[in-house]
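Removed: one protein chain of the complex. Kept in place: all other protein chains.
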Amino acid sequence: MSYILGHSAAEPGWYVITVGGECDLNAAPSLSVAVEAAFQRGVDTMVVDLKETTFIDSTAIGVLLAARERLRGSGGRFEVVCGTPNVVRVLEIVGVETVAGVP
Amino acid sequence: MSYILGHSAAEPGWYVITVGGECDLNAAPSLSVAVEAAFQRGVDTMVVDLKETTFIDSTAIGVLLAARERLRGSGGRFEVVCGTPNVVRVLEIVGVETVAGVP
Amino acid sequence: MLACPERLELPADPSELVTARRFADCAAARFGLDEPERYQFTFAANEAVSNAIEHGEPSPEGTIRIHVAEEDGALVFEVEDHGTFAPSPAALDPLPERGRGLAFMAATVDEVDVRRSVSGTVVRLCKRRAAAA
Partner (left out) sequence: MLACPERLELPADPSELVTARRFADCAAARFGLDEPERYQFTFAANEAVSNAIEHGEPSPEGTIRIHVAEEDGALVFEVEDHGTFAPSPAALDPLPERGRGLAFMAATVDEVDVRRSVSGTVVRLCKRRAAAA
């Protein structure tokens, strides 16, 4: 698993976390670090880009769910971008909606 | 299930929640209300007295676990008093330590 | 020999949990679980029935079905509802620290089995007598 925390100077508060590869128990802590970094910089719109993610487990999904709650609680936005049908389907089963392209 | 929220004028911050009867899905919301009331009044030592509690389910245990975390997070104290062997044993299995008398 | 029913249809309402617990407790006593095991069996049964009532769907008649049996020397408790097993988003729940019921069941009986099918969800709990465990 690898990730990039991206930011646009034009839109303060907008952060994209791009996750690649297989996101399992080994990867969840780094995903959590990336999420934490975005919060520390004052994220108000968090986009998690899973287009290149081939696997995601319950611990990583838990990190996403917690980030979503935190953002919703503070009136922010949270989006998961995903196009891999298998990953989209599992996320749907466990209650994480996804969109097809970076909003 | 019934509960009493007790307080001692001599010890500000000390609250005891005395729970009687069977604490199941029907009772968990009132337990949660009692806990919330104690927090709103500035509890720093919370005692949950289960001596007269004959049954406790996972939702009520969840309320206790959340209260424990919240108090520990703020440097407070949390104690569960219980003498009913069956309830003590189940609480032990699920990770809630109990003491035999009100501290 | 205690006379306890082997099947029960309960209205899918939390007020019926007390009946489900009496049912489980009676079966556990008749089966001969000792005091703490009996209580743990009833605890797990209460969790399974709570889930069927809270997260499952009742039958067209508004009921869920519970049933006990002895199988291979173990006491079996089954609860059946007509819904679709699905994880629920934590945020929708006003109570903190939810979502431990399944783990608590697995910790208090010898076996927990969750079966999803097109017709609903069946949760099956098994407990053996302490000596044979």
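We call the chains A, B and C, going by the order they appear; numbering starts again at 1 in every chain.
FYI, a residue touches a chain if its C-beta (ideal position, glycine included) is under 8 Å from a C-beta of that chain, and two chains touch if they have at least 3 such contacts.
Since the structure is predicted, the reported quantities are computational estimates derived from the model, not experimental observations.
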Identify the visible chains that the left-out chain touches across the whole complex. A, B, C
Of C:D34, C:E70 or C:E111, which sits in contact with the chain we cannot see? C:E111
Identify the residues of chain B touching the omitted chain, counting contacts across the whole complex. 65, 68-69, 72, 93-95
List the residues of chain C that touch the chain left out of this view. 85-87, 90, 97, 99-100, 102-104, 106-107, 109-118, 133
For chain A, which residues touch the unseen chain? 22, 24-26, 28-29, 32, 55, 57-59, 61-63, 65-66, 69, 85-87, 89-90, 93-94
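The working rule: only the chains that are shown with their structure count from here on.
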Does the chain-touch network form a line, ring, star, complete graph or other? line
Which one of the chains is farthest from chain C, going by Cα centres? A
Between B-C and A-C, name the chain pair that shares the greater number of C-beta pairs in contact. B-C
Pull out every residue in chain A that's touching 2 or more other chains. none
Overlap residues in chain C, where contacts from two or more other chains coincide: none
